[in-house]
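All protein chains but one are shown at their positions in the complex.
Chain nomenclature is as follows: A, B and C, assigned in order of appearance, with residue numbering initiated at 1 for each chain independently.
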Amino acid sequence: MNLAAEAHQASGVAGAAWLLLVLPAVGAAVLLLGGRRTDKWGHLLGSGTVIAAFVYGVILFFDTKSLPAEGRVANLHVFDWISVNSLDVEFGLRIDPLSLTFVLLITGVGSLIHIYSIGYMSDDRDRRRFFAYLNLFVSAMLLLVLGNSFVTLYFGWEGVGLASYLLIGWYQGKNFAATAAKKAFLMNRVGDVGLALAIFLMFKNIGSTQYDVVFAEIGKQSTGVVVAIGILLLLGACGKSGQFPLQAWLPDAMAGPTPVSALIHAATMVTAGVYLIARSSPLYSLPQAEDARFVVMIIGAVTLVIGCIIGCAYDDFKKVLAYSTVSQIGYMILAVGLGPAGYALGILHLLTHGFFKAGLFLGAGSVMHGMNDEGDIRRLGGLARKMPITFVTWTLGYLALIGFPFLSGYFSKDAIIAAAFGAHGTRGWVFGGIALLGAGLTAFYMTRLLILVFLGKPRWENLKSEDGRAYHPHESGPTMTIPMIILAVGSVAGGAILSGLLPAWLEPSVGELVETHGPLNHTVVSILTVGISLIGAAIAFAIFGRREQPVTRPQRVSFPVRAARADLYGNHLNEALFSRPGVWLTRFLVFVDNRGVDGLVNGIAAGLGGSSGRLRRLQTGFVRSYALSMLGGSILVIAALLMVRFA
Amino acid sequence: MTSGTGSWLLAALLLVPLVGAAVVTALRGNDHTAKLAALAFSVVEFALAIASWVNFKPDGARLQQAFSFDWIPAFGVHISFAVDGIALVMIAVIGLLVPLVIGAGWADKLPEGRTKGGFFGLILLEQALTVGVFAATDVFLFYVLFEIMLIPMYFLIGSYGGARRQYAAVKFFLYSFLGGLIMLASVIGCYVMAGDELGKGTFDWATLVRVVHDAPLGTQIWLFLGFFIAFAVKAPLVPLHTWLPDATAEAPIGVAVLLVGILDKVGTFGFLRYLLPMFPAASKELAPLVLVLAVIGVIYGSLLATGQRDMKRFLAYVSIAHFGFIALGIFAFSSQSLTGSVTYMINHSIATGMLILVVGMVISRGGSTRVADYGGMAKLTPVLAAMLLIAGLSSMSLPGTNSFISEFLVLIGSFPNAPVYTIIATVGMVLAALYVLWLYQRIMQGPVRGDALIGAGGGPGTAIAPELGAKKAIADLNTREKAVLAPLLLLIVALGLFPKPVLDVVTPTVNATMCEAQLVDPVQSAEERPQCQ
Amino acid sequence: MTPTYYLLLSALLFTIGAVGVLVRRNAIVVFMCVELMLNAVNLSLVTFARINGSLSGQIMAFFVMVVAAAEVVIGLAIIMSIFRTRRTASVDDSNLLKY
């Protein structure tokens, strides 16, 4: 499957695709350089540029759609970026169905969340800067998906990392926010190293980093190279998408404002890993890449389970959603790991997930907005009556997520589960089983959320928030509710529409969707899934719905719960393996540098000085000792001379 | 003899700062006029540098704008200068940095009895000498300037520096001087060798390259080591680096910029201009040694940076890590890595230069160099915070900043020839993020804290923003400071997005160097491969 | 008897003189030991003149004597001045200059 051949030079509408990057970038630049002057209209400019980008994206989409399938991959050369002899990295864009899909997702959800933020951030004195960062993010994310080489992708890749760093650390007056931001950036960098090394390997073996060249040549490479590249790319994907073993940063990232969590840490950025693997489908589809694909599937499966388990134990509204995100991305990674059978499904789930997870987050934001930023679900409850719109939209998102029949999750997730069963041999059973189990757990923890937040008694009534205010829950304003409604609609209908169109549309980018026929056919799988989900939900009801819940989390709990509350000890592991040894090593090296290396230097100096101080004592001032030293010297010299001559 | 109009440009480049130094020193009675004069001269110098860049023909001769006079006929020593692509860009960077340094030091308080005139005079003198070092094409002349260069710097550190300035100045001088003397042995060795070959000794670089570079390996290795030690001290490679933290910590900010941004580059420049072309065999033979030192430098410098309590020492160790990358690129022997190293030299001057200047502005506000004395400063000085972050991002070589181009080139170019070293060095990327964000968090983020910002009692004092409890009115960047940082900021972004102008100038020289060093690219592109004549 | 003995004798005298310089304190005596060394040299000069059968060695001996005389003049002058200052001629007493 050679995708390179068809790439033709972009022209017409596509010729202006650079606008997609420039519009939000300009917005960001103006807002950042303009300073306080732009406070009044900053948020409008920010949102405006993104909406403009969205509009252009839509036009571009239909323009491309009008082309015949094989003509839908366009290449836009913007300028020569890094060019040294044999290394030639052009700054170019690749406009094809895959990137366009993401463009629409990013700019679409992006626009909604910009609008939402206008209301959400209304009382922040730096709202302008917030919008600047959001624009920066959108621009970088678009570069990530539009770039036509792995280096441009890397550019966007780290660009979104920076944006997410800035936004997670938005409340930088608070230490935990700053730390969370730093953690996110560092763990991403670990992934980036993998990506970078993959790029180096490509240059070494193929001599280029442009998609078309690489994909054209990769087939000729040895298994070792292909697998290495595949796994290194996966490492990058794990960093960005919060996959095992680099998942720990994503929950902490919830320290940022809720719109950020919705846009970056649910809908778009964290799915970049899925994009990367789907984009590299020509590589992963190779027969040499078998092992790489297997590793991808394992990572996906492991992550989705971890995500679910931890999600069941958390009491923080947003963190539960975050772990839900982790596990859902696990599904996507699992899907793209399946190869040709899964790329399209992964992307499909990515899109639907983008809708409902963004909606869920916005709902959470709206709840916290009305509840003095209270995020502990044990202090919430019975909010359904207080904020009906939020409740309804959130519930729709919830149903979509747990795969309620004919909502979007039902089409995307079930398809992935079915495809997982489709993997040949025992793998099918294993991965299918895991995916199925995940569905049950998902239903469980989401239902728990629903109950604890919206149903049951209002536990907050006789409580006060940290800043000592009483809670007066209220529905949010239109700028916040409208995006929620739109997303809700999307999460209801999205799956039904997309599942039909997407595979065909993506074909030019990821190849056609291979129908796999596992031991269980599709209907059986979906019945199973729905059944398991219902069971999960029922259990949740049984535990949380009927009994009154304490306001503080119970401490005497079984080991599994404790483990889950401790992120299954993921952070402890990082602590033990990296941070603490790192600190020790640093202390040790500082010591070595001061005492050892520099000590040696100063030691030599001191040694010279000391010996000098001692030797000068030989200059006693007595003539006779001088004469003695002369005589000694003379004897030595003469003896030496005679020895040289005669010995 | 001279060749073309360029020669006059180069001559002017050498003379203007010299004259400037004399004039400014003469004017030291009146600080204000002295400052203005210094600024004027440095700006003229910068204009000249640009002009000589424009005049330079990338696809032209190996050495351009050349001129030469006899100096000591008895030894065939000439005063001959010329520039190639590498020297050209370095001279341009010097031209850029000096006005900014002068601008940054505009309002600094000098120690008792020191004058701005003397200070800026020395800086201009240093500039003239460094330009000379980069442009010299006579090895003897190069050595002479290489050593002379120490003296103004010695006085800059020793007379205008901090508490332990004497120790730092002497340490700096002795380290470099010893290195230089060892190099002298090799210089003489080459001269003698040329004498045996040609009957009459010469110091002309081009001739020496021809003569020395097919000498027996054993000889080459000794000569190589002589040069190498001198250069390794200058561009501090672990374990010869310990003078840099002291020097940087004690030097005034502007001087620290010159030290790290320009002086140290002489070492890496020497690798490129002298080691590779003159001792190809030895370079290949000893490359593993240098690579090991380079990689150690990357990791070691990064880790130590995170372990520092003093901001200026932190900067020194950051640079040590960066010099590790540069050395790695040079001794990985591919045109990409070499080009990467050269651009790294420039970008490091710009990025770290900016970082140092910004830190200097932090220090001038807080009055302390200890990291622990700061915290949450972003609330008080958002613009300053942004500048620190941007400079930091550039020195962790984030894509979109100038440093990314060079680090990427170094690594991708080094990978084919030295995969293991490259992989280890890539870990440095993570550590770089670690130390930059560590510093930013400590100084800028979190609640406002630290003796430098809040009264030692910790209680909130009178402040521009009392609700933040800052001790004294800590103002954000003023116009002068913004003006100083703006050009660097611009370059960081511009060169990050569009490095072509620099690459086009550097690459031909790098290719020529590759040819002289008898190296071939590990990754050759089918159509255009550089031709050696 | 062969002239070699004279050479040995002169070597012996020279050594005695050298050792004397090392062990004696009185400046005058030290100086005398130096004179002894010079005269030891004279002896060997003469002996060599004999061995080589040329006169120049003996003439040189005269030169040496003259020079020695001159040295005496200067030396005594210096030692005297020291003695008049310190009321002692011990070379060990004058060690202000050291280290």
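Please note the rule applied: a contact is a pair of C-beta atoms (placed from the backbone, for glycine too) under 8 Å apart; a residue touches a chain by one contact, two chains touch by 3 or more.
We adopt the following convention: contacts and distances are computed from a predicted model.
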item	value
Omitted chain, identified by the protein name its UniProt record gives, among "NADH-quinone oxidoreductase subunit N", "Heme exporter protein D", "Amino acid/amide ABC transporter ATP-binding protein 1 (HAAT family)" or "Domain related to MnhB subunit of Na+/H+ antiporter"	"NADH-quinone oxidoreductase subunit N"
Displayed chains contacted by the hidden chain, counting the whole assembly	A, B, C
Options B:G60, B:G189, B:P419 or B:P508, residue touching the unrepresented chain	B:G189
Chain not shown: contacting residue from B:W8, B:W106 or B:F177	B:F177
Which of A:S122, A:S222 or A:S629 contacts the chain that the document leaves out	A:S629
Chain C residues that touch the omitted chain in the full complex	7, 10, 14, 17-18, 21, 27, 30-31, 34, 37-38, 40-41, 44-45, 47-48, 51-52, 54-57, 59-60, 63-64, 66-67, 69-71, 73-75, 77-79, 81-82, 84-85, 91, 94-98
Touching residues (missing chain, whole complex) on chain B	71-75, 113, 143-145, 147-148, 151, 155, 158-159, 165-166, 169-170, 173-174, 177-178, 181-182, 184-185, 188-189, 191-192, 195, 222
Footprint left on chain A by the chain that the document does not show	605, 608-609, 611-613, 615-616, 619, 621, 623, 625-627, 629-630, 632-634, 637-638, 640-642, 644-646
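By definition in this document, only the chains that are shown with their structure count from here on.
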item	value
Centre-most chain [mean C-alpha coordinates]	B
Of all residues in chain C, the ones touching two or more other chains	none
Residues on chain B engaged by chain A in the complex (per definition of touch)	171, 238-239, 241-242, 300, 303-304, 306-308, 335-336, 339-340, 376, 378-379, 386, 393, 398-400, 404-405, 408-409, 411-413, 415-416, 419, 422-423, 426-427, 429-430, 433-434, 437-438, 441, 444-447, 497-500, 503, 507, 510-511, 521-525, 528-530
List of chain A residues in touch with chain C within their complex	616-617, 619-624, 627-628, 631
Chain A contact footprint on chain C (complex, rising order)	18, 21-23, 25, 30, 91-92, 94-99
